[in-house]
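A short worksheet on the structure shown next.
Here the complex is missing one protein chain, while the rest keep their positions.
Chain lettering (A and B) follows the sequence in which the chains are written, and residue indices restart at 1 in each chain.
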Amino acid sequence: MVFIINETAFSITKGELLMQSELLSMNRITKVYPNGIVANDGVDFSICKGEIHALVGENGAGKSTLMKILFGLEHAEEGDIFLNGDKIQIQSPNAAIDHGIGMVHQHFMLVPSLTVAENMVLGSEPKKGLYVNIKKAVTETEELAKKYNLLVDPTAKIRDLPVGIKQKVEILKALYRGAEILILDEPTAVLTPQETKELFEELHLLKEKGNTIIFISHKLHEIKELCDRLTIMRNGKSQGVFNVADVTETEISRLMVGRDVILTVEKDDASPTDVSLEVNNLTVVNDFGKKAVNDISFSVRKGEILGVAGVEGNGQGELVEIITGLKEIIFGEVSIGGTNIKPLSIKEIRNLGTCHIPEDRMTYGVAEALDIEQNLLADKHDSDEFTGRVLTKPKVIRENSLKLIEEYQIKCGSPLEEVKMLSGGNIQKVVVAREFSSEPELIIADQPTRGIDVGATEFIRKRLVELRDDGSAVLLVSADLNEVMELSDSLIVMYGGEITAFIENTKSLNEEELGLYMLGINRQKPEEIRRALHV
Amino acid sequence: MSNFFNIIFSVDFGYAVLRVTTPILFASMGALISDKAGVINIALEGMMLIAALTGVIVSALVQSAGLGLLAAVFMGALVGMMLAYFALNLKTDVILAAIAINLMAIGGTIFILFVVAGDKGISSSLPSLVLPKVTIPLIEQIPVLGPILSGHNILTYLAFLSVWLMYIFIYKTPLGLRIRAVGENPHAADSVGISVRKIQYIALTMSGALAGFGGAYMSMGYVSWFSKNMTAGRGFIALAAEAMGGGTPQGAMLTSLLFGFFDALSNSLQSLRIPAEFVQMIPYLATVIGLVIYAANKTRQIKRIQANKERDANI
Partner (left out) sequence: MSKQSRIFEISRTILAITIALLIALVTILFVSEEPANALSTFLLGPLKSMRHFGNVLEMMIPLLFTGLAVSIMFSSAQFNLGAEGAFFLGGIASTFIAVKWALPNVIHPVIAILVGGLVGAVFCGIPAILKVKWNATELVSSLMLNYVALFFGLYIINYYLRDVNAGAMVSYKLAETSKLIKLIPKTRVHFGIIIAAIAVIAIFYFMYRTRWGYRIRLTGLNSSFARYSGIKTASVIILAQLLGGFVAGVGGSIEILGMYRRFSWQSLPGYGWDGIIVAILARNNPALIPVGAFFLAYLRIGADLMARTSDVQSEVVYIIQGVMIVLIAAESFMAQYRHKLVFKEARNRSV
C-alpha cells in the first residue's frame, strides 16, 4: 500500500526493504550545473543486491545526472556514495569500473570496424608475446556470452551487427570488466519489440547470476514487466522508492508527471482562424530503420498555439526536422499555408512565413564566433530591407540590431559582441529576436526555454502569446510540463512516434491525464485523435 | 605504340618502378598510421626533406651509412612529435601546423645545407654515404623477374617489408588495436581508459619515423646527395596514395606502386615523342581521378544503404 503525504509517497513495506542487503546507496546527492540549474537536490537512492531497480522520471528530472555521478562522469557538489557499507569516491569512469559499476550508454561506445572480441578486450588486451592473444579474447568472450546467454559472434565486426546485438556486446563489455552493478540508460529506445523481449530475458538471467541492474526508463509497461522496485524522480528530487508490484502505472504517472510550481501564463482565449500547417499521414524512418514518426496527422491554425507534449525521443525531433525542411519527406504530406512543402528548399519554406526556434541552439540557432548583429541577420540577410542590390545597408542593420536588443532585453555590451560570450538565456533571446522579428505566420518552437533563466523564459513565453494574438500559428514542442500545459491552447501528445491524444482545450486537462497519455498508458480513440486535423 | 609497350614490358622498367615506389611507399605507411589514429599528417613532405638532409650530414660526419639512416629516422620521429605537440597541446589546427612544418623544412634544410656544405643547391661537397644495394642469390637467377626484384637498395626491400610489418602491427598488436579504436571512436577508447592524446602522439611519431626512412632513401639510395626540395611532392603523393588505398597497408602499397608506375613511366616516356610535361603530369592527374572514383563510390554506397533502410521500414 502506498501513502501519500505532502505529495511524497512512502511505502509501508520499507521495513521489508531494509531487511534485504543494501548494496549501494547514494545519500543526499546534490548537483548544480554552472548555469544555475539544480539537477539533483538532496537525492537519496539505494539498491539491493540482486534486484532490477528502475529509475524513472521525465527528461530533466535528474535521473541521467544521478547515474552520471554514479559512473564518475559528473561530480556532485554534496552527498556521499556507499558501497557495501564503505564510503567510496568515484572520480572517473575507471574508478567506477574498479568498484564493479558498469554503464551501458544510449550511444554505444563501440568501434565499428573492430570485432566483438576486440571491442571487449580493448584497453586490457590479453597478450601473447607482442601480439594480441585474439584466440583468448574470443574464448573469453564466448565463455562470458554463454554464461549470461548473451549470444554474440565474437568474430563479427560491430558495423555488421544489428542494434540489439550491439547492445548485448555493450553489456558483455561491462561484465567483462567485472561489473556487478549494471546501469542501463534507456536501453529499449533503439530496440524492436522482439529485441526488447530478448533483452528482458537476458536481464532476468543476469539477476539470477547475482548481478544488480539499474534500469533507467520512462516506459512504464516495461518497468512493470521487468523490475522489482523503482525510484521516481521529478524536478531533481526523489519522489520515493516503491515495490513495482505495489503501485499501478497510474500512481507512478501521478508521481512522475506533475508540477511542483504552477507558473501561470496570462493569456486570453484563442480565436483561431484558418489552417496554417497541415500534416497528413506523415511517417519518418530514422537511421536505425525504425519508424520514428508513424502515420500522424494534425493541423495548426492561425491564432492558436498547438502544443506537442511527450517525453523526448518519441518522434518530436524528427517531426520538426520535416516541417522545417531539414529532412526530406518520403511518406506523407505536409503543407504550410496550403502549399505542399515536399519540393521546397529550406529558404522557400521560410519564405512561406515560417520561422523556427531550434532545440539545439548552438548548432542550428547561432554561429557563436560571430557577433550578435550578424547572427540577427541570418535569415534576412538578403531581404530588401537590409541590403541593396550589391551592398548591405549598415545603418539600417545597426538600427535593427539595437532595436531588437532593447526589445528583447538582450544583456550585452554592444551588438558587436560575440554570441559565445553571452549567457544561455541571452543566446536564446538572440535566436528568438531574429526568428520572431520576421513577422512569421507559422512559428515552430522546439524546447524554446530549455536551460535558460527564469527571466528570459517568461519573456519568451509572453512573446509567443503576443504573436499568437497577432495571428501567428504556433507549434510548441516542449518536454517542460508547465510550458506545454500553460502556453498551449490545444495540444497533441506523442508517444512512440504516434499521437496518443488530442486535447482541444488544454485548460480542461489535468496533469494526471496528460501523464497517462505521455507514457502511453492511455490512448484516445482514433476518431478523437483525428479531430486534430480540424477538417 | 609498340615502342610504348616495349618500354613498359622491359626488365629495366620493372626495376625502375620498384626503385621509384620506395620513398612513396614509406611515406604512405606514415600517412596510414596517423590516419588510423584519426590525425591527418600532411607534413610528410617536410619530414622526408629533413630526414634526407640529416642522413647526408650524419653519414658524412661519422662516415657510417647505418648511423646516418638511424639519425634520419630519429629526426623524422622528432618532427612527428613536434607536430603532435603543436596539434594536441597547443591545439593549432593539425593541417596548419603541418603546413608550418613543411615551410620550416623547406627553408630550414636549405639554410642548414648552406651552413654545413657551403652550397645552397646540393650537398656534393659532403662525403655522405649511401646505403648498400642487395642482390638476393637465388632470386636473381630467375629469368625476367630476377633482374626486376634483385639488386635493389636495402631500403627498397625494407619498404615492402614495412607494409607487412604495418599490417601485423595495426591488426594484430594491442597498440595497433588501440590506435584503430582512437581513430574510429575516441569516446569508446576513452571509456575504457585509453589516453587518446597519448595514442595520437605515438602514431604521429611513428608516422614521422616512417617518413624518415623515405627521406633517408632519397638522399642515401635513390641518389647520393641532398639537393634542395628533392622530395618534389612525394610526401603529398603518399597522402593521396593512402587516401585511395582504402585505409589498409596492402591498399596503400598497391596505390603507391601505381604511382611508382606512372613516375617511372614519365622517366621512360621521355624518349618517345610525347611531351615530357604531359608525362610528368600523369601521376598527379591519376591521383585526382583515383580519388574521385574512390569518393564517388563511397558516397553512392551510403546513399544506397539509406534508401534501403527507408524501403524496408515501410514494408
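The working rule: contacts are C-beta pairs under 8 Å (C-beta built on N, C-alpha and C of every residue); 3 or more make two chains touch, one makes a residue touch a chain.
Quick caveat: nothing in here was measured; it's all calculated off a predicted structure.
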Of A:C412, A:A433, A:I499 or A:M518, the residue in touch with the unshown chain: A:C412
Listed residues A:A456, A:L514 or A:A532, member touching the removed chain: A:A456
Per the touch definition above, residue among B:V62, B:L96 or B:A307 touching the missing chain: B:L96
Contacting the left-out chain in the complete assembly, out of A:D382, A:E406, A:E439 or A:D469: A:D382
Among A:E170, A:D371 or A:E441, residue touching the chain not depicted: A:D371
Residue ranges of chain B at the interface with the undisplayed chain: 40, 42, 86, 89-93, 95-97, 99-104, 106-108, 110-111, 114-115, 120, 233, 236-237, 239-240, 243, 275, 277-278, 280-281, 284-285, 287-288, 291-292, 294-296, 298-299
Touch residues of chain A, complete complex, unshown partner: 324, 326, 345-350, 356, 358, 363-371, 374, 377-379, 381-382, 387, 390-392, 394, 411-414, 416-418, 420-423, 425-426, 453, 455-456
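Everything that follows uses one rule, which is that only the chains that are shown with their structure count from here on.
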Length of the line joining the C-alpha centres of chain A and chain B, rounded to whole Å: 47
Chain A residues touching chain B - in the complex, by the definition given at the top: 93-94, 97, 107, 109-114, 118-119, 122-125, 127, 130-132, 134, 177, 283, 285, 287-291, 330-331
Touching residues (chain side chain B, partner chain A) in the complex: 168, 172-174, 177-178, 180-181, 184-185, 187-189, 191-194, 306, 309-310, 312-314
